[in-house]
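Sharing a structure below in structure tokens format, with a few things to ask.
Missing here is one protein chain; the remaining ones are kept as they sit in the complex.
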Amino acid sequence: MDGLMVPMEHVLVIAGLLFICGLFGLMLRRNIIFMLMSLEVMLNSAALAFIAAGAHWGQADGQIIFMLILTVAAAEVAVGLGLVLQIQRRFKTLDMDQAHRLRG
Amino acid sequence: MMLELIMLLLAGGVVAWQSERFNPNLPRWIAMATVILGMLLLLSTISGIPADTFNMVTEPSKAENWLLYSRHEWIPRFGISLELGMDGLSLLMLILTLALGAIAIVSSWNEIEFNPGLFQANLLWTLTGVIGVFLALDLFLFFLFWEVMLIPMYLLIAIWGHENRGYAAMKFFIFTQVSGLLMLLSIIVLAVQGAGDGDISFSYGDLLGSAPTGKAGMLTMLGFFLAFTVKLPGFPFHTWLPDAHTQAPTAGSVLLAGILLKTGAYGLLRFCIPLFPEASMQFAPIAMTLGTVGIIYGAVLAFAQSDFKRLVAYSSVSHMGFVLLGLYAWNSLALQGAIMQMVAHGVSTAALFMMAGALQHRLHTRDMNRMGGLWYNAPRMGACAMFFAVASLGLPGMGNFVAEFLVLAGLFAVSPWMTAAAAIGLITAAIYSLWLMQKTFQGKPDEERKLQDFDRREMGAMVIMMAALLWLGLYPQPVFDLTQPVLEGLQPLIVNVPETLAGNIPGGTP
Amino acid sequence: MNTIALIPLFPLLSATLLIMSAGRMPRHIAATIGAGSVGLSAICVALLARDFLADGQVLELTLWTWMSVGDFAPRIAFYIDGLSIVMMSVITGVGFLIHLYSIEFMWEDESICRYFTYMNLFVAAMLLLVMADNLLLLYLGWEGVGVCSYLLVGFWYKDSANGAAARKAFIVTRIGDTAMALGLFLLLTELGTLDIQPMMIAANSQWQTGDALPVLATALLLGGAVGKSAQLPLHTWLPDAMAGPTPVSALIHAATMVTAGVYLIARTYGLFLLAPPTMEAVAWIGLATLLIAGFTALAQNDIKRILAYSTISQIGYMFLALGVGAFASGIFHLMTHAFFKALLFLAAGAVIHCLHHEHNIFRMGGLRTRLPIVFLSFFIGSAALAALPFTSGFYSKDAILLSAWALEDIGPWLWAGGLLGALLTSIYSFRLVFIVFFGEAKTEPDRQPGWKMAGPLLLLCLLSLVGGWFALPLAGVFPAAAEHTVNHAVEWISIGTPLLGLLLAYLMFLGGQLSVDKMVASSGARALRDFWFSGWRIDQLYDVLWVTPYKKISYWMRNEPVDAIYNGIVAANQWAHHRLLVLQNGELRWYATTMVVGLILLLAVMLRNAP
Partner (left out) sequence: MLATLFYIAALIALTSTMAALTRANAAHALIYLIVSLLAVAVMFFLMGAPFAAALEVVIYAGAIMVLFVFVIMMLNLGDTGEDREREWLAGRNWFVPGAMAALLLIEMLMVLGDFQGVTSGNAVSPKAVGIRLFGPYLLAVEIASMLLLSSLVGAYHLGRRFIVRRGEH
């Protein structure tokens, strides 16, 4: 099946909107888990933009970059969630406003 | 030879450092041997130079007539080369450096218990940097050595210093580093702009006479001036010095006072003034005022100190003011006086610091209020202290007098009023020097006190320094002969001395 | 020729030997070397003087060129003319006698070796001073004697009062020396040389009499002379300098070093002649000093302080002589003064030595019979000091007064002042003699002076008596003095005044007809006496004017005021650091928000710059 012809600006606007949603969530939420989720959204929106670009040029590079982003996201989530566990254990809260002493 | 000398000291430092593993007494012997080897190397090289070369006027912008000259490519892309050159002035400074290096090692012979290998290594690396500074003709290389000299010294103070060493070391580092970076900026400006037609050159010879004019020249010159005046130290950039001197270990103080300060004076004479003749001469009245204020200010503050080393440190501030005066008066008398002051002050202050170190080692205090009457307990120390105290106050017959007399005599032709003001320093020097003697060696002795008098090793070092001062005071001609061709080469670089100076200083035309 | 070089070399060598022995030399050897070296110098001087008197040839000897920078090339060189010969004879002759005396005086001191080191160094430096052919070498000797004086005044270093006196001596003279150094700079800059004889020739050709420059130059030299010779206003160090051993006072602070100022002016008379205002100032300074010191001496009760003030006063006479242009008379008085003042000091030292270090004259008395030799010496010394007829002091002082009288305009005033001074001299000298040697005994001497003390005393007695008949070989040195008609009335008054003083002293202190106690009964008189006793409160004045402010300023600044600038920079940095620390608060959302703000701003800039 051949792909769809979508105007690039539409895809980019959607990616941008998703990105801003993530950013908005990052600024809004105090819970570290939600913050991580927001980061995922932002990474995902970037991935979307890359896929769109790859589709535009008909090249594989967009997807490759997507895979790299995926790797980064996976690594980030793994470490991030590990940190979440530590934070919960140390501070007995997930509220990042309270965990601001910058030291363990 | 010059590169070999630098390498020798560098390597000697490494060996001394590592030798500590075998025997904690080994490093000092290795350090001593390295310095002596360096001296021998220097002397053997000089003896190979034809005698009449010493009388030839050094053309600063040409490779000829330098006693020794060598140039190797280093980073040709930016016009940086390993360009080293030695003339009479450098030679004099090298001899002073190596001699005082040996004295410094002697002065801390039994003092260092913690990590003696690294200590001796830092000592030698400081010497490496200083020697590099005295030899470098490429400004980039010069800056490199300028920094090389700083870091081991910082470590010497920060690791082996006294109670407040962290503060003192950091202050020393920040002052010299900040001013050094300003100088780097100036060097780059000069290198980029100086050579013209898009080429970059850091070579001293290429840059002579190519300084920017007007305001830009003044600003570039100030970068150099600041770096050198901080090191000198000139008022009001001297405040790192009392702290650094006081907190440094004895050998560190000896090196600091004896030679590190001289690099500032050397830099002014070799680089700052010749590279920026116009700006320097415009600036001369201010520099001379700073010198005069420094002389009196240092002397007044020296009098108020109760810490032996601090007192001597302030006396250094006072004495180095004469150097600043002499350099900016820029006539033969004053310049020769300034050079003589560099040598004589190096020796006399090194001796006083060695004295202070010896006292601290024995009494565990530098506080003069807890001394007094030490002559009774240690007459040999007393006699030495008296000798160097009167040397420091400028007694005729010692090198310091020759230096101060020539500086003031030369300055008088330029500015009688400035001379009169600076001469007050002769009185104030007497006040603090004699006060020092009173508080330490005179007064009521503590007859119970057990004070080990100078032993043969220390006495030997002292006698050598006394002999040197007397020689400089009674027959200084060899020193003058050595530096005369250098000055004759440098002086023509500044063509408009009398007018600028006379026009700027009140009473400039007597 | 080489005898010239040997003269300062002997004491110098001896000092070096003594230093190198590091105090371990047995005291009789140290003493022999110390005194013997000066004796050898004295013999050399005598040989030299004999030759000089025979042929009058000025001798010059260049040892080496000290330094040569540009056109400035002072040499280590000697120039021996009549003036130098006179000075060298005094230094080595009197010096040798005092060294001899010192052996006995200092025998019991533990540091006799150090003592002779300093003394020998002093003699060497003093010889350099008077033999120097240029002012720079002279300055070397000048400062050298200053340091030796410092070392010897503070010889007994265990008492910090001695140290204070020594420091005061050095620093006060150093003030003068600094003026002198400036004078040297001026002369060097203007005349291009410091060699004394060529310099005076150059001055004569370049300058007119009364020009500003010679006046300035000589005024600066005068500053040096005033400091070294303890003249107003820099005289305050000399009384305190009596803290040193008495032979030191005799040698340095009476016979030789303090007269260096007189020598300097005489040596450079060619410059001073070009500067009449300075000459006049020299005369007035001399006059003021001799009067003030004379009055002060009247009120003292420490035997050495009296002699110290008397020294100041006598040097005032020498300055007066120089000021009126009677250089030869000044030098003549210098020599006779060296004899009789050394004699007085040595005799006073003998008294002190025999009375367990008693200095207060009111605790002495009746020593005439107990210490006859000392009495004889002291009496002859006082007679010479008071210028009783036919003593040496009489001839020299008379010459000075007559020269003063002969001067136009101010001459009679100077003469009258000098006469008043002579009266005072006579009174205080004999006050000393009467109180110490007459009356009832208060302290018993515990010993008699031995031959090493008595010998020099007797020799100096002889010199004090006959010194006035010496003809000094100064004819070739100074321009011939104008023959002045001698006014006989003036001469008789000059002779009579000391006798009047003697009479007054007798009435006040021995006969009891004029009781001092009654005189000071009124509060005004007592205040006057206290005023004189304190040396006209000049010390206190200097304390308030200079010493205290210097100390205060210095202590106020001791913690480095300049550092305030750098501490200010540090404080500003720390302040900014704390303000900026708010940004680094560890709140993740805050970071996110600030990043967004940054992003917004960045985009805004991009949009604005986009075409």
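Per-chain numbering from 1; labels A, B and C assigned in written order.
Here is the rule we go by: a residue touches a chain if its C-beta (ideal position, glycine included) is under 8 Å from a C-beta of that chain, and two chains touch if they have at least 3 such contacts.
Just so it is clear, the model here is predicted, and its values are computed rather than measured.
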Margin query: Based on the whole assembly, the unshown chain contacts which displayed chains?
Written below: A, C
Item checked: Absent-chain interface as seen on chain C, which is shown -> 593, 596-597, 599-600, 603-604, 606-607
Check: In the whole complex, what residues of chain A lie against the chain that is missing from view?
Finding: 1-14, 16-18, 20-25, 27-31, 33-34, 36-38, 40-41, 44, 47-48, 51-52, 54-64, 66-68, 70-79, 81-86, 88-89, 94-95
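The definition used in the following text is that only the chains that are shown with their structure count from here on.
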Item checked: Gap in Å, rounded to a whole number, between the CA centres of chain C and chain A -> 93
Checklist line | Centroid spacing, where centroids are CA-atom means, of chain A and chain B in whole angstrom | finding: 61
Check: How big is the gap, in whole Å, between where the Cα atoms of chain B centre and where those of chain C centre?
Finding: 37
Note to self: Going by the contact rule already set, what residues in chain A reach two or more other chains?
What the structure shows: none
Note to self: Residues touching two or more other chains, restricted to chain C: which are they?
What the structure shows: none
Item checked: chain B partner contacts - residues on chain C that touch it in the complex -> 19, 22-23, 64-70, 72, 76, 114, 136, 139-140, 142-144, 147, 150-151, 154, 157-160, 163-164, 166-167, 170-171, 174-175, 177-178, 181-182, 184-186, 188-190, 550, 553-555, 557-558, 560, 562-563, 565-566
Check: Any idea which chain A residues touch chain C in the complex?
Finding: 23, 26-27, 29-30, 32, 35, 96-97, 99-102
Note to self: So in the complex, the part of chain B that touches chain C is made up of which residues?
What the structure shows: 235-236, 238-239, 242, 297, 300-301, 303-305, 331-333, 336, 372-373, 375-376, 379-380, 383, 386, 390, 395-397, 401-402, 405-406, 408-409, 412-413, 416, 419-420, 423-424, 426-427, 430-431, 434-435, 437-438, 441-445, 474-477, 480, 484, 510
